[in-house]
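Quick one: the structure is below, questions incoming.
For this depiction, one protein chain was excluded, whereas all remaining protein chains were kept in their positions.
Naming follows writing order (A, B and C), and every chain is counted from residue 1.
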Amino acid sequence: MLITCPYCGPRDLSEYTYQGDANRVRPDPASTDQAAWNDYVYDRINTAGEHREFWQHSGGCRAHLLVTRNTLTHAISFVGFAREHGEPKHLERRKGGKA
Amino acid sequence: MSPRRSSAGGRVDRTRTIRFTFDGRSFTGHAGDTLASALLANGMTLFGRSFKYHRPRGVMTAGIDEPNALVTLLKGDIREPNIPVTEIEIYDGLNAVSQNRSPSLAFDVGAINQYAGKLISAGFYYKTFMGPVIGPLKGTRFWMFCERFIRRAAGLGHAGTTADTARYERMNAFCDVLVVGGGPAGLMAAKAAASDGARVIVADLEAAFGGTAKWSGDVIDGKPASEWAAELADELAGMENVRLLPRTTVWGYYDGNTLAALERVSDHKANPESGEPRHRHWTIRAKTVVLATGGFERPLIFPGNDIPGVMLAGAVERFAGEYGVLPGERIALFTNNDSAYAAAANLKRAGAMVVAIIDVRPEISAAARELASKAGAEVRLGQAVVAAEGGKALTGVKVRNFEAATGMISGDPASLAVDCLAVSGGWSPAVHLASQAGGKPEWDEALQAFLPPKPTQKWIGAGAFTGAATTASAIADGQRAGLKAAGILAQGKEKLPSVSEPALDPSPAPVLEVRAHGKAFVDFQHDVTADDVRLAHQEGFISVEHLKRYTTLGMATDQGKTSNVPGLAIMADARGLSIPQVGTTRFRPPFSAVSLGSVAGERVGHIRPDRLTPMHDWHVEQGARMYAAGLWYRPMIYGAPGETVEQAYVREAKAVRESVGIVDVSTLGKIAVQGPDAAEFLDRVYTNLFSTLPVGKARYGLMLREDGLAMDDGTTWRLGENDFLMTTTTANAGKVMQHLEYFLDVVWPELKVHVTSVSDQWAGAAVAGPKSRDVLAACVTGTKVDNETLPFMGIVHGEIDGVPVMICRLSFSGEMAFEVYCGAGYGLQVWEALIEAGKPFNIVPYGLEALGTLRIEKGHVTGAEIDGRTTARDLHLGWLLSKKKPFIGSAMMDREGFVAPTRLQLVGLVSLDGRPLTGGAHIVENGSAEQLGQSIGHITATCYSPALGKYIGLALVRDGKSRHGKRAVISDPLRDRFGPVEIVNHIFFDPDGSRMHG
Amino acid sequence: MVEQLSPLGPVWKPGSYGNLSRGVGVTISEIRPGSIVEAAAWHGSEKKLIAAIAKVTGLKLPDGAGGGVFKNGKGAFGIAPTRFLLVDQAEGLAERLLTVVPVDMGSVVDLSHGRTAIRISGPKAEWVLSKFFAIDFSETAFPLGSGKATVYHDFFTQIQRTAPQAFDLYVFRSFARSFWQLLCHGAEDVGYEVF
Partner (left out) sequence: MAEYSAFALLRNALHGNREWKPAWRKPDPKPSYDVIIIGGGGHGLSTAYYLAKEHGITNVAVLERGWLGQGNIGRNTTMIRSNYLLPENSHFYEHSVKLWENLSHDLNYNVMFSQRGVLNLAHTPAQLDDFARRGNSMRHCGIDAELMTPDEIKRFIPALDISVGGRFPVVGGLIQKRAGTARHDAVAWGFARGADRRGVDIIENCEVTGFLRDGDRIVGVTTTRGEIRAKKTAVAVAGNTGAVMKLAGIDRLPIETHVLQAFVSEGLKPFMDSVVTFGAGHLYVTQSDKGGMVFGGDIDGYNTYAQRGNLPIVEEVMAEMVALFPGLSRVRLLRSWGGLMDMSMDGTPIITTGPLPGMYLNCGWCYGGFKATPASGWCFAYTIAQDRPHKFNAAMTLDRFKRGFIVDEKGQGATPRLH
């Protein structure tokens, strides 16, 4: 499998570390909503099809990437920097500044 | 010249004689021979014994699809089992032996099995060997008793235990176009693709390029096809944008157009050149792939079809055409299609006597008739071979009338005396790689074959792979594919070579089996007969996968290349369905068997690297026993002559408590955490506060995982307002780095923080003991090291022996101690300077064992306690859990199960019988070797404590805190260690820390 | 100033080895620059950092991922978004950079001891490196001066093409000895020279 790192270009799977499901929503750090935290830490949508996930180019630029990959075919339809494409909830919380 | 070798023709060099050995007997062959062609030329017919019935078997094919003729190659004690003779290029001194026979190939006692044929039919072993339900042989015993004999009978060749001395290596390649298969289609594709400068790789599993052109007898551009192909290959070899890979099997088609290929670099040489590998494992990343892998001929299924001398027609043709070897003196052909007629004509041209062509079809094309008369062969249409006769060699065949539509047999048998029967059941395109790439092959009724699926990755098919039947169409196909693959717009007027070849009918008759009395084999190596397939059907194993698994059809070393379609056909017939309705099995890597060594590549003999500290060589010179910690090597003890491990670490630990010792801590993970938000970031990452840490001070910190369990601990030093140096445990350095990067990239990208691994930038030495400050005072310049300048957890910068150093006063040992850091390149120099300065105080270098002893006495935790299952509170680190702020893990750390009183908590243990405690032992309230107790926990670390004069340990014990002062029992049945212990506080020594603060 | 000790120790053996029948395929040497520094900008400050680097080193970094330049013993190339690896024969580059890289621009980390620089050059350099790294070393994919960060199993490596047939490899110091041995082993088939 080749993943095209937006910085390094197409690189072999062996250069990457899988960092898991990118559909999870991390609650606000101060939140004490146990259900929300449990959902974030333990539950997965485990999609059969287009799956948003994080990969770290640990054997290259070390950036975390947001990858959309079809779990039935392994075809990759999108790769971007996680810091720019992390899931929307992050963006909202960011406006609130440091947590 | 041997009896079976024609006087001319083929690409063998009759002027070069090569000597080799088979089963201890020496033979000669010629340059260009395979072991198969050389032995056939010597008149050999018997090559091996089958898996189950041990029936005599000859060569059936001329390539990698060979199911029968497997041998073991010997290089001294190094063994290479199960290699088809058709894949082996001979060289002087080649030494091969036959397999799966005893005592000899000619006389094999295992052959008795064939008389038990009906008894040991498909799946018989599931129905017996279960043994009695009571008595000494109940349970699994009886089966295991029988199994021993079954295992001895099964298997093929013997593997060796001697380490292989050959070299293996990997190679990464990138190209615009990878052409798989160097036949006419592949060569044309390569030429077209390369014409515009594209980077092209052409791989072919044979020694010489050309594929069928090497023996087809066609004429291309007025030349013999073999010449045409050789010239084209030379032309390609001369282009700098083309790489030709002969003897290279592309065996895996993985995601992202990544293909794996095995190049047999020096298997054909008596001695490889210096540094030359035996096998090279290519990982090829191609923008586009051209699959021109050709096809495999299928056998026909009839009684006796496995007798040595019954071969595939294409193979017989190839032996004659490429190697100038005639596998028989009187050859007959048996076919359901036209291709055998071309074979007959070529055989005749090579000097063979072609007795007859038996064809199940009532009539045939004019071209076929013409070829038959060229071959001088009697044509018997609407007939079939109902039996092949002979034992270790074919003596003749029986032929009767056969109705293709119904399979009905009639009329009196005619006997033909032949010593070679060339059979053809039509051709199956080699769709394996396309199937691996994803997608299901599609059945073509006219060609009676599975054709490649629609591409699911970037590949284009060409030649026989696509079902193309003629050389002309293959060539045109190849050119088209090559242009397309390289993205060159076809002008439509690209010059195509002219081909003269007979106009044969590509469609075979839909007949693969002749049902008559006797064992008719479908999978030759595994001895799966047509009746076995029908038995599977009868017992309900009717899906392709069940058929395969129940009968082992297609599971042999040839991976069903010859048996797959015939097997399906018989099942389809039994179920009254069409072949595609029964389905095909999905092909997976490897396309054909590859050596384990080749895929291991250059890592054979270099499984993982050594990671060394700057002081490594010094430790070794001082006689340290080195300990592998992950990839690192660290001193375990600096044993003096005659010292036991315990004596050594006790001596070292004592020295630290009494005077001063020094230990190499360079392996600790070190991460530079920099930026205006660095302090804020650390507050979120650690359970305790770091924003309040003043510049020039260090603080101990604990990290949790998101799930609230302890992850790692260490000290972090504030070197500047925005500049921290984080240290982690040796084992978790990489994990923590990734943890920090994840949160900075994914969760808090708004933070202005950079993390950089500086583990290798700094050498570290911990100087510990009451005299440690005196040692520093004696060698450090540029700063004072007294209590005011360098208080506990303080940091100063200075020089040792002219080398800039950074010194932090912190203690793992519980003694007054300092960690001295300097550039790794200066590590040894500073280390030696410290040793020198320490001489007056009898400074002692100490290793991991002493380090462990000192930390156990102090109750400090390491990976053995922070094992991914413990909470901060379990380890008495609750005081580090800040209430002032959220941090990673804070939301999850108070879950019911994480605060339950039944949890394992850290305690100290003291051995009450004066004997050592054993690591990994369990703790029970009471119990003995005879009567094991209930485990209430386990020991995580043990030592002899010189400070206490006792054997002590740390343990994780259920509700441990409430057990202080209570007695318990160490229970270690594995090492038969039982005895009384007292459970105590985990801090054994100097609980108020006066010594390190002092 | 004290001299850095090489991590290669006893495995560094000058001489010629392997199959030299077709000449020397590659030359392998440890180059020992005085400074190896990683400089990183906050997102949005890349241009400012590139200017600061130019000011101190005189090296003008081209735009674009992995872009780099190597001249008269000085090298600079991109290793990650907003991050650059800088190499100088002279010591003290980190200190000099810190004078022009304020905290609101980015950060500077001295790796002069943390990374070991190995140069492999010669007609077979691409061939030998391709035995380990899964990247395309051809000059079109890996132009002169540019750099790539990659990994071969445990060996994280940053590579700059410093000449048409030469590559400078930066590996973690603690791995350098094993890496050196592997590289030499891999060069035996083409013949190699160590100095």
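Here, a contact is a pair of C-beta atoms (placed from the backbone, for glycine too) under 8 Å apart; a residue touches a chain by one contact, two chains touch by 3 or more.
In this text the structure is predicted, and so the values were computed from the model without any measurement.
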Neighbouring displayed chains - absent chain, whole complex: A, B
Options B:252, B:275 or B:324, residue touching the unrepresented chain: B:252
Residue, one of B:869, B:884, B:915 or B:967, that touches the chain absent here: B:869
Among B:78, B:404 or B:451, the residue in touch with the chain that has been omitted: B:78
Absent-chain contact - pick from B:34, B:283 or B:448: B:283
Sole residue of B:393, B:593, B:620 or B:689 that reaches the chain not shown, by the stated touch rule: B:593
Touch list for chain A against the chain that is not drawn: 1, 12-14, 18, 20-21, 34-35, 38-39, 41-48, 51, 53, 55, 69, 71-74
Touch residues of chain B, complete complex, unshown partner: 51, 78-82, 116, 118-119, 121, 124-130, 133, 138-140, 143-144, 147, 150-152, 154-164, 166, 168, 170, 252, 254-255, 258, 260, 281, 283, 436, 438, 531, 535, 538-541, 543, 545-546, 549-550, 552, 555, 557, 559, 588-590, 593-597, 599-601, 603-608, 610, 627-629, 705-709, 864, 867-869, 892, 895-898, 900, 918-922, 924, 932-935, 938-939, 971-975
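Convention: only the chains that are shown with their structure count from here on.
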A-C or A-B - the one linked by more C-beta pairs in contact: A-B
Chain A-chain C separation of Cα centroids, rounded to whole Å: 31
Residues of chain A engaged with two or more neighbouring chains: 12, 58, 62-63, 81, 83
Sequence positions of chain B contacting 2 or more other chains: 283, 285
Chain C residues touching chain B - in the complex, by the definition given at the top: 1-7, 9-10, 18-19, 21, 38, 40, 42, 103-104, 106-107, 109-115, 130-136, 138, 141, 153-155, 172-175, 177-179, 182, 185-191
Touching residues on chain C, where the partner in the complex is chain A: 43, 65-66, 79-81, 83, 134-135, 148-151, 156
In the complex, chain B residues that touch chain A: 254-258, 283, 285, 438, 456, 677, 680, 684, 706-707, 738, 741-742, 745-747, 749-751, 886-887, 890-892, 895
